[in-house]
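Please read through the structure below; I'll follow up with questions.
As you look at this complex, bear in mind that one protein chain is not there, while each of the others sits in place.
Note that the chains are named A, B and C in the order they appear, and that numbering of residues resets to 1 at the start of each chain.
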Amino acid sequence: MLGASGYAGRELCALILRHPNLELQFATANEQRGTRMRVGGRELDLVGSDDANLGEADLVFSALPHGASKQWVARAREAGSRVVDLSADLRPGNGCDGIPYGLPELSREHLVDAPLVANPGCYPTAILVALAPLLRNGLVAADSAITIDAASGVTGAGNSPKRELLFGEVADDYRAYGTGNTHRHLNEMRVVAGALDSSVDLVFTPHLLPVPRGILATITVTLAAPLADVLAPWRDAYGNEPFVEIATEPPALRDVVHRNVVRISAQPLSGTRRPMLLVLSAIDNLVKGAAGQAVQNANLMLGLSETAGLPL
Amino acid sequence: MLGASGYAGRELCALILRHPNLELQFATANEQRGTRMRVGGRELDLVGSDDANLGEADLVFSALPHGASKQWVARAREAGSRVVDLSADLRPGNGCDGIPYGLPELSREHLVDAPLVANPGCYPTAILVALAPLLRNGLVAADSAITIDAASGVTGAGNSPKRELLFGEVADDYRAYGTGNTHRHLNEMRVVAGALDSSVDLVFTPHLLPVPRGILATITVTLAAPLADVLAPWRDAYGNEPFVEIATEPPALRDVVHRNVVRISAQPLSGTRRPMLLVLSAIDNLVKGAAGQAVQNANLMLGLSETAGLPL
Amino acid sequence: MLGASGYAGRELCALILRHPNLELQFATANEQRGTRMRVGGRELDLVGSDDANLGEADLVFSALPHGASKQWVARAREAGSRVVDLSADLRPGNGCDGIPYGLPELSREHLVDAPLVANPGCYPTAILVALAPLLRNGLVAADSAITIDAASGVTGAGNSPKRELLFGEVADDYRAYGTGNTHRHLNEMRVVAGALDSSVDLVFTPHLLPVPRGILATITVTLAAPLADVLAPWRDAYGNEPFVEIATEPPALRDVVHRNVVRISAQPLSGTRRPMLLVLSAIDNLVKGAAGQAVQNANLMLGLSETAGLPL
Partner (left out) sequence: MLGASGYAGRELCALILRHPNLELQFATANEQRGTRMRVGGRELDLVGSDDANLGEADLVFSALPHGASKQWVARAREAGSRVVDLSADLRPGNGCDGIPYGLPELSREHLVDAPLVANPGCYPTAILVALAPLLRNGLVAADSAITIDAASGVTGAGNSPKRELLFGEVADDYRAYGTGNTHRHLNEMRVVAGALDSSVDLVFTPHLLPVPRGILATITVTLAAPLADVLAPWRDAYGNEPFVEIATEPPALRDVVHRNVVRISAQPLSGTRRPMLLVLSAIDNLVKGAAGQAVQNANLMLGLSETAGLPL
């Protein structure tokens, strides 16, 4: 485990510690090297990245910061380990092609036994799992724009000390950020969504929520034609998925926090000239949006049960 | 003041108490009649509606519940008082036509010296002030849908004891409600917006935020043509408005709480086939979205300075 | 499971569902009978208490309201079931003597194989586990008063809809309640503490915290004599306890939520005429303070491993 001291890293340590088939070999955190970190009821020794024996592990998780992760992924691969990279460095749309994108619900076949997987971003996880059944089946009106307003809990911004993330600044507040289609997750979504349907635009506005964790994406879609059975696309796509929940009521953060699931609802929008749909998708940004999905990918890469060690 | 014990009623009492030209004659709250309510540092006696001498006041504010307000408005009018009705009963789209709609930034001329004004809903205030400059000038693409995702603090739902509004339910949560274009504020917005531009649809999805107060509306618009100066429509419309702020950065709840303002930003959306705009609008739901706007309307109705007694 | 719809009831259902040796036979909730309740990813059918076959279960948990629980406990006993009663009805100081008090860390011997156990209150759990090693060994100055200021998350007050528990009332607030030594948990603590050392007074002031869950008790004790090793009383008493953590740093809610532990620190107070000690004790009010402790007791009553199914 490289980069254990961030929010995703800590969550991942906790999942590894209670995973029936995984054992934590080392946990690195360069700034806190030599200290101990409490995870659940356990104390973990933190070491520097240089002190980790990368080859010792069958699989290395990297939750290092974007930019810094890439070189450590390369080192771990050279040392013979499989790697799940939680950073953005190797994801589609970031200049890296051909590396399997770890969204099992979309492309499980490329992940089984893979030596290296790019773990998706939190927003892309919530949004792409929700949109894929529409895009893949040509259900979205051609040349239309899909409007995605999403809100994320604060842990999505990491635990580096920044003034704008202080409790005194975030509490009682709510704001958009990365506006104007400029958020760095947008390109990741465009590449993956564009491969499914290249005729639609994505408009993405993220917001910062005064809650510790959770993402809700509110997605407005113009349909090519009205849907007879509004939930059918998701039932068809995900009926057997252990980590997708199709809901008849709008999902709330409360339904998904601390769980490795995407919870999705869909509902027609009344009173519009063209047929439109409201799709809502909720995840825990630290679980299905990061650490839980990383374990899910590791399970596939190592030939374990996909659900092993994951909180349903 | 009829209906003083709800969140909007209490806020309005506080504003009246420090208004230089208004004096509070009575404060009613049927369930709490005979008790005292603390407002700021003062104690107010609460009486029953039947015990209020409606004719004694030059102007009566009604913050009674929707449905119950209408009859009391009629009684106060009969008693010779001017009335600002904060309920939905007399607003456009609720079966009542011809009653001036108290959004001074849109139609001040109908409010000056008016005997009766329907105070707008909180969401409509944030959204209509933001949209009017686009709609009125034909800047929105014909036959397009405007997507409005809005989030409101909990006081927007009132202070009747309901399980889903308990701290233990709302804290750390976030969810959409009134989904599928079914929220009762939508009709109010459609009527007012439709009078400005009848060729566009509104898609409205409200959300419940775990904060005490504030509304942020995230509005995505398809434009008829790109705008050379993106803020020009708002500067032209509101350059002299005391209660509208045009911002170059996205507004946050923090910028507007406890203040009687609408704070608006606009920004082009990059990478879309058609020209699109992101408009963000923030208000305090209890001030500009209710009590502050009621005082603003009362000021106009009584020939006082429009800004008298209002927190800028 | 009687009384499944409150916060403790829901938490207990979740624990039972993932317990390796327990199976949930029924979940009652009279007001919501006929509806389904989501617990984690599962849906539970709620039935009325009258529809539950009490004899069908080896052990019945009652999380019914105080006052209402007693009669159902009697019925379940008559039907031949063992019972853990989470209400206050059968606890010491409430007029019921001789029923084993379910604080295993104090009196495990009375709980093993017991047919009926009164599950302690949340405040008493945090406070009595912290105080017992001092009281039992005569370490507290005779005739002194122990000052206990405690703060609890909102779920401690239950989920009945009350105005003072609305998000709009609790958020950003903090207050004492049940002041003047009047809280109903005080008698329970006095009886149990008095049996260990009858020469000291308890002064108890609870506070309402704007957090969903967790209790922190801040306890100030005047000592009979200075302690050479300040943590020794707790180490001696609880060195082998699976659910007690002795900490060298003050415990925080964050350390204990979602876990079945009491976390305790102790530290001398400098600059006082007489030797004084600060003891801090933290629990999750819904886990070690209610549902988790109920499972711990059930494990003992049924001869299972005491830690079975409990989140460490």
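In the analysis below, a contact is a pair of C-beta atoms (placed from the backbone, for glycine too) under 8 Å apart; a residue touches a chain by one contact, two chains touch by 3 or more.
Because the structure is a prediction, the values reported are computed rather than measured.
The hidden chain makes contact, of the residues A:154, A:223 or A:294, with A:154. Residue C:145 is the one among C:37, C:68, C:112 or C:145 that touches the chain missing from this view. Interface note for the absent chain: among C:21, C:53, C:160 or C:272, the touching residue is C:272. For chain A, the residues in touch with the chain missing from this view are 7, 153-155, 159-163, 165-172, 210-212. Although one chain is not drawn, its touching partners on chain C can still be listed: residues 143, 145, 147, 149, 151, 169, 171-177, 179-182, 186, 190, 201, 203, 205, 207, 209-214, 216, 218, 220, 222, 250-254, 257, 267-274, 276, 278, 280. In the full complex, chain B makes contact with the omitted chain through residues 38, 40-41, 171-172, 245, 255, 258-259, 261, 312.
Note that only the chains that are shown with their structure count from here on.
Both chain A and chain C derive from one sequence, and where they touch, over half of the residue numbers involved are common to the two copies. Averaging Cα coordinates per chain and for the whole protein, the chain whose average falls nearest the overall one is A. Per-chain Cα centroids separate chain B from chain C by 46 Å.
Residues of chain B in contact with at least two other chains: 169, 171-172, 210-212.
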